[in-house]
Structures are given as structure tokens and as C-alpha cells.
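Have a look at this one before I ask anything.
Only a single protein chain was left out; the remaining protein chains are all shown in position.
Let's look at chain A:
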């Protein structure tokens, strides 16, 4: 305890160390603040769109006179609301869509037409708490600890200090430990405040805190090992920044390139094009060519599957579904490819503490690839509910009754 108090008093007089700790505090406040603002903006967007979506659908349905027209005209909002922990790690929400307004038309094109949005964020990333904790915090720790021994050697105090302390650990452990604790506290206090404001669960906050402390402890170990070399502070700093560059940037970049090369994934645009070509091509095909595969998938409509008129809604929506079916192998390859890449990236992340922390945060925040794919699956499931609602109307063709549309399935996001 005496050693902690001694080094605490010493730290309070060390302006250089206090500067880095204060910078960490400011960056953490900024990252947490940006995260909360972004998440609130997304929630506000969803709330606003829910109102607009209901109003727009009511308007669209008001002018309809048959079931097919209603199914064609109405949009339905689906969305993945940010979790209460998303403020800390916006993750894949920057690059993957988290809302779609879908219609009864072929679905895969509707899901993948937004894949190329936010390409800039995919490149540079966003300054959220996960980025701060994973990438910036190790640099601040390096700046705080790299010259603990080196500056004492340069000043000619090293031997006096160690001889006076008797045991080196009696000096360096509390001195480095307090700087570590100061940095960790400066980083985590705003994060904890943000978690309280957002109502994030205690278990997630504790897990995230443990992740930050664990990663920083690993960097402390690296700094400690490198710092034992009898080199000058600038040489030590250069070596440590080099290690940081390798672990934080180079390893993830090389791993990403290797994973992308070894696990080819079709473009979302390929799915879009394939599905559109299939749907558009269906207009020129004999109706039998559409209805045969459709009825094979839906034998329950076989008795009502004959198309006798030049245009019937059941045929129109059947070729939408058949278009989805034709794009399905590519969509499946796209989905499974992303999962395989994500799994490989998870293994590669063990080579980079930075990547590991970011992935850990994204998992806790449900902003990782798995969560984004789960949202796509939820959209597919909801679209299936819409088809299950409309197909009886389209095939049995009961008299049009707008009141029945009040029973349209609503989208309920996963919690």
C-alpha cells in the first residue's frame, strides 16, 4: 500500500504521464459520446421510419382493389435495432445494412442492393470505443511505459533507484502498475458511464472491461519484455511502435488478404443481377416454365396453379419466388462464404490483440458479421410470412377485403 501511495504521489507530479492519461480520458469521452450519438441517431431513424412506413403502407393500400395489387404496392419495414451495447462497437453496422423496406417481390435483390453503401467506413473504420480500446489504447500505454527504465538510465538514476529499492519489482511494478491503472481508469470510466446511460447489461460491461484490461495487460507484458533491453528510450519507442504497427495493422491486413484469397465469396451485386435477370426473363417465358418449379416447391397450390389469363398475380409472384430460387445458390454461397471468412478471421484474430478486442466488442454489441447475417435471415423469415399471408389470397382469390390486410404480419426484430 505504501508503494502504491508513493508512486501515486510521484505520478501526480509527472506531467508527461498525466498528459497521456488525460488524453486517454478525453478520447474515451469522445468515443463514447460519438457512439451514443450514432446509436441514438439510428434509433431515431428507425422510430421515424416506423411511423412513415405505416403511413406509406396505408396510403399504398388505400388505392388497391385486389390482393395482388396490395401485395405489390405495400412496403414493409424491417430493421435491426442497435443493441444497448452498440454504442461501444458500431462494428458491421457501418458497412452492412441494418434496415430494409421489403415488398412481396423477389427478396434477394432487395437484401443485397444496399451492400455497397458506406464503403468509406469499411475502409477507415469509425472512432468508437472498441477502436479506441483495441488500437489507440496500446499506443498510449507504450507512450506511458516505454521509457520507465530507459529515462532513469539516461538520467543516471537507475542504479540508485534499484539499489535503494533493493528488489527491482518493488519499484517498477507499482510505478508501471499505477500508470496502467490510470490509463485503464481513464478509458473505462467514460465507457462505464456510457453503458449506464444506454442501460447495457452488467455482464456485457464486465466482459468488455475484462477484454480491455486483458489486452492492455498483454501489451504491458510486451512493453516490459522490450523495455528490459539496455537501449535508449527513442530506440525502445521505435521498436514498440514497430510491434504495434505489426500487430495492429500489418497482421490483420495480411490475414484479411489471405482469407479473402483463400475463401472466394460472390459479390452481393452478382445475386442482385442473377435474380433480376431471372425475374425479368420470366415475362418472356411460357407461364408453365414458372409455375412448374413454383408448384414443386408449393404442392399445396397445385390444384389452383393453372394460369389461364395473360396476367395473373399468382403467376407474377410465383416468378418472383422462382427468381429468388434461381439466385439462391449464389446467395447461399455468399452467406456461407461470409461465415467462413468470419470464422477464419476469428482464428487469425488470435495473432492480433487489436483484432481480438474489436471482434470481442462486436460480438458483445451484436454488431458482428454473425449478427448482420442473422438480420438477413430474419428478413427472409419475415418475407416468408408475407408470402404465407398473401398466397392463399392470390391462389384462392376471395373477394378483396381491405380489412383483412390489418392482419398482415408485422416485423418483430430479434432482441
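Heads up, the rule we're going with is that a residue touches a chain if its C-beta (ideal position, glycine included) is under 8 Å from a C-beta of that chain, and two chains touch if they have at least 3 such contacts; residues count from 1.
Quick note on the criterion: contacts and distances are computed from a predicted model.
Which of the following names does UniProt give to the chain that is not shown: "Aldehyde oxidase", "ABC-type transporter, integral membrane subunit", "Molecular chaperone IbpA, HSP20 family" or "ABC-2 type transport system ATP-binding protein"?
Missing chain, per its UniProt entry: "ABC-2 type transport system ATP-binding protein".
Just to verify: which one of A:21, A:132 or A:171 makes contact with the chain not shown?
A:171
Using the touch definition up top, pick the residue from A:2, A:65 or A:308 that touches the left-out chain.
Checking the options A:2, A:65 or A:308, the one contacting the hidden chain is A:2.
Mind listing the chain A residues that contact the chain we can't see here?
Chain A touches the missing chain through residues 2, 6, 9-10, 13-15, 155-157, 159-167, 170-171.
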